[in-house]
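A single protein chain has been removed from this complex, and every other one stays in its place.
Chain IDs A, B and C follow the sequence of writing; residue 1 opens each chain.
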Amino acid sequence: MNFDFTEEQTLLDNMVTSFVRDNYDWETRCSIVKTEEGWKHENWSQFAELGLLGVPFSEEHGGLGGSPTDLMIVMEQFGKGLVVEPYLPSVILAGGLITNLGSKEQTNEIVPKIISGDRRYVFAYAEHQSRFDLFDVKTSAVKDGDNYVVNGFKSVVFGAGAATHVIIAARTSGDQRSKKGITLFIAETGSQGITLQNYPTIDEYRASEVIIENLILSKDSILGDIDEAYDAIEEEIDKSTIAACAEALGILEVLKDTTTDYCKNRKQFGQPISKNQVIQFRLVDMMMEYEQAKSILYMAITSDLSDPIERRKAVSALKSRMGQAIKFVGENAIQLHGGMGMTEEYMVSHYFKRATMIGVLFGNVDYHMKRFIDLTQSNIEKLEN
Amino acid sequence: MNFDFTEEQTLLDNMVTSFVRDNYDWETRCSIVKTEEGWKHENWSQFAELGLLGVPFSEEHGGLGGSPTDLMIVMEQFGKGLVVEPYLPSVILAGGLITNLGSKEQTNEIVPKIISGDRRYVFAYAEHQSRFDLFDVKTSAVKDGDNYVVNGFKSVVFGAGAATHVIIAARTSGDQRSKKGITLFIAETGSQGITLQNYPTIDEYRASEVIIENLILSKDSILGDIDEAYDAIEEEIDKSTIAACAEALGILEVLKDTTTDYCKNRKQFGQPISKNQVIQFRLVDMMMEYEQAKSILYMAITSDLSDPIERRKAVSALKSRMGQAIKFVGENAIQLHGGMGMTEEYMVSHYFKRATMIGVLFGNVDYHMKRFIDLTQSNIEKLEN
Amino acid sequence: MDTAFSKEDLAFQKEVRDFIHNNYPQSLRDSINAKRKNGEDLSREDFTDWHKILGKHNGWSAPSWPKKYGGAEFTPTQKYIFEQECAKAECQYVMPFGVNMVGPVIYTFGNDEQKEKHLPGILSGETFWCQGYSEPGSGSDLASLKTSAVKEGDHYIVNGQKTWTTAANHADWIFCLVRTNPDAPKPQQGISFLLIDMKTPGVTVRPIYLMDGSNEVNETWFDNVKVPEENLIGEENMGWTYAKFLLAHERSGIAGVARSKKAIERIKQIAKSEMSYGEPLIQDPAFQRKIAEAELELKSLEYTELRTLAKDSAGKGPGPESSLLKIKGTDIQQRVTELAMEAVGYYSNPHLGSTLSNEFVGPDYAANLAGSYFNFRKASIYGGSNEIQRGIISKMVLGL
Partner (left out) sequence: MDTAFSKEDLAFQKEVRDFIHNNYPQSLRDSINAKRKNGEDLSREDFTDWHKILGKHNGWSAPSWPKKYGGAEFTPTQKYIFEQECAKAECQYVMPFGVNMVGPVIYTFGNDEQKEKHLPGILSGETFWCQGYSEPGSGSDLASLKTSAVKEGDHYIVNGQKTWTTAANHADWIFCLVRTNPDAPKPQQGISFLLIDMKTPGVTVRPIYLMDGSNEVNETWFDNVKVPEENLIGEENMGWTYAKFLLAHERSGIAGVARSKKAIERIKQIAKSEMSYGEPLIQDPAFQRKIAEAELELKSLEYTELRTLAKDSAGKGPGPESSLLKIKGTDIQQRVTELAMEAVGYYSNPHLGSTLSNEFVGPDYAANLAGSYFNFRKASIYGGSNEIQRGIISKMVLGL
């Protein structure tokens, strides 16, 4: 039993840490989010050069064949630096779907281009009425000869503005909330029939509303089997959820450490505010929340993700527990910083905002708590010890 | 708008306060709970002399015609003294049912005997499967000529060992969980067919399992209309819930004040532990919980209890909020007392135990929260502002 | 015990309700709604339009002021009713700096010239005030303030910096705590209470942007600002006394009960529209429970406030209940903004107020809910942080 990184993982960790330190100081980061596009192409090129875009892909396609632990390492450091480039939605989530469902031809064509940085895919899954239910899909794809005609509306697609291609979850059969009958289609973001409404998010990332009107796609643009995409969607969203939690953990570490330092230095009534026992205990509780959050992330990372039941349980346990830690550590970081914490100028508020929005991403505390309960309590006889 | 007591109420308050001070010092109270019966007949006689047994009854029967505020005054002081005599189950709950449902003949016969202290009635409603649902009644009463034959099992009937009579909720028609079809029967506790299994409770009160086997009762023992007892049961349990919360409030006041005093006097590391900021803030939070609990009790007392919807909302708001206050104030009182708080010898643990068990009585936090939600959120269009 | 309104109170309630109905400008409602959707800051007019209308109606802009100064002199119950009705109708609130803060200080400690000069403008809403208390580094330790006022002839020369100055960008005047005696034995001594015209040369206002992108607060700089001595309130070096008076003075409404009630109603409406697990979110037991818990806490707080009001009405004088009202009131405000954000799921993400985009996406009701959650983290920090308030209760109520 060990929680150590391998030598390769330590190298990866050092590499990403160096990237953030050298290329992502606070001022640089703030200038990136203020640009029109909200991310920096040069950084993406550098990710490609460093091999980061290949972490999750197989070696035969030129990737690193990385594990969830490798992705955790990347995302945790990205979290510490509040790196805004759309690595999670495009490399991890969309990349995961392509690996999971792509035909040999598709992966041979697409994956090397993702790794090289030439293409970025994103996955458009959420709809307004779906909330966090991945099977709740209204967007329809209707067969028309050899083609499909797609119509629908996808909500809050992260990174879509930066993407060359979008993977669309569309209903080819079944009811709106049926797990069967969902098919994935790949389309260029510039296709006739796709309109992107790009906007910045409250935490300074970018997302888009994706409006799909009479988008005509050939059979070849289908990813995976017709009607059968749901299991892969759930699996890849689950894996992306782990990655998002790794990002959150990196953020929480910064929040906890920054706040502890601030309290040691900030003086009120003639002494550092960290001399107040109430503030000391609050910092202790923040530290404990951080440690517990880290532990449950390690639980998820080391669990058997190839077993769908285990994976779902582990991911929902992780996401709901992480959500609690985000709230506690985030809100107290602001509170202990006082007025300074409230300002846009001071960095702590940006970390708080990003952590909070990760709390919503892929399902909030209530959603994952319910999913965990459904998996662990509805069928109590089958519980293992 | 005022929250003041009337002159009569102030006199009542003073009277009960004097009784507790003079007749219910801690040593006396501890000796009472160790007796076989667990309550003191002389105290009951004194309640009769002081007029306390008549507080809720009409003046025409020799009572005081008291309001919920009057009962709150009595119960709050009883809470402060941890008075164990079964005033709540017999005078307030059973007495309320008799007033609510009794025929002129019944009330003329019974109420004066309750007021004089000659008789004590209790209400047997809970069954194991019912939990807090008052309409979940398995105990059956089957018509047999002019009589009824009653069979069933009633759980945890408080004060039954001290009672001369028991009011039994029995099903005369309908399904186990139907609101219609419940009838109340009055029986002497010594009747053939009733077996009491008496026991002390964890908080040193007394309760009984009531086993009813082929109990034969005449039509005259019916209280109210056949099949139609449910509304009155709910109403009187609701009113008793307010009284129980008044008792809890008295207890919380003692817990908060005792703990504050203890912390001022208890020295550790060369100073009173109340000099620790963390303990100061905890005491502040206990005080605020107490004030909020008091406020919601006043809300319930001053709400329109004659309107069933208003009454249910107010009572469930009160009981669930009070339950939260009980947990917070109670657990922290023990924590701040340290080892001393854990002992049977020191009085704080007894207050904590009683408050905790009031938290269960008539439905716990979850039960009343759900009832409140069902009343306020299921039909949102009808909400008033 | 009786919480029913008297006939007179009920008549007053109707009068207020009717007045709002007939006089609250639809244009103001539209303007504020549009800005909320687009994430823009309110304008000076948004802040003052309603104030000006109330100012012309029996002094309703100043509910607590004595009639002789033009105020409404409401009873505590009337004040409560007035606030309830304004909140129910979602009226823009009247900024407190003039009416609730400097006004009472002026009519209590000011001289006749000061009353004549300043009170009418506060009442009418013509003069916009802000408060100069906090300084960088002083925070909760207000008495450590450094801004200096040195007497030169018939003027004070003021130098220093105030921060967190709400609405300084709109204000005509600022009331300041300044240090007039740096050698006083205690920091609370040697502080004076000074009124400063924001148009005086040497006064500079710089915006501070909060994390939701809003510009509510500012830095206010004083660089050799000449302030006539007639702008000193009361006695020199007695400013701390006036500041403490002011803190204790206006507790009515501090808990924000009526507005939080309205906010919960709004969340329920949102939760009817939003879907969760294929049904309206309002049916989700976990969400229901959180709404109910907020409602219960609020209901308790409402009665805590009413008990305080009743004590005031009975002339029993205020206690340090204001700290309890502040702590619990802001706690609920924060919970409520969080629930609203939570209700809209992914649609809490779009940042409509950004300079980069003001295209509207998502349902109307989702606009700026995350921003509001982030913004309201301030509530447990400002006005004496909730830690400071607990310290006050610990000392003043529990004697610890």
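In this text, contacts are C-beta pairs under 8 Å (C-beta built on N, C-alpha and C of every residue); 3 or more make two chains touch, one makes a residue touch a chain.
Not measured: the values here are computed from a predicted model.
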Listed residues A:274, A:332, A:349 or A:364, member touching the removed chain: A:274
For chain C, the residues touching the chain missing from this view: 285-286, 289
Interface with the undisplayed chain - residues on chain B: 34, 36, 38, 126, 128-133, 136, 155-156, 177, 197-204, 207, 209, 266-269, 276, 278-279, 331, 334-335, 338-339, 341-345, 349-350, 352-353, 356-357, 360, 364, 366-367, 369-370
Positions on chain A contacted by the hidden chain, ascending: 1-5, 69, 260, 263-264, 274-275, 277, 279-281, 283-285, 287-288, 291-296, 298-299, 301-302, 317, 320-321, 369, 372-373, 376-377, 380, 383, 385
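Note that in this section only the chains that are shown with their structure count from here on.
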Chain whose averaged C-alpha position falls nearest the assembly-wide average: C
Most distant chain from chain B by Cα centroid: A
Inter-chain centre distance, chain A versus chain B - centres from mean C-alpha coordinates, in Å: 53
Cα-centroid distance, chain B relative to chain C, in whole angstrom: 43
Gap in Å, rounded to a whole number, between the CA centres of chain C and chain A: 39
Shared interface positions of chain A, touching two or more other chains: 276, 278
In chain C, residues with contacts to at least two other chains: 387, 390
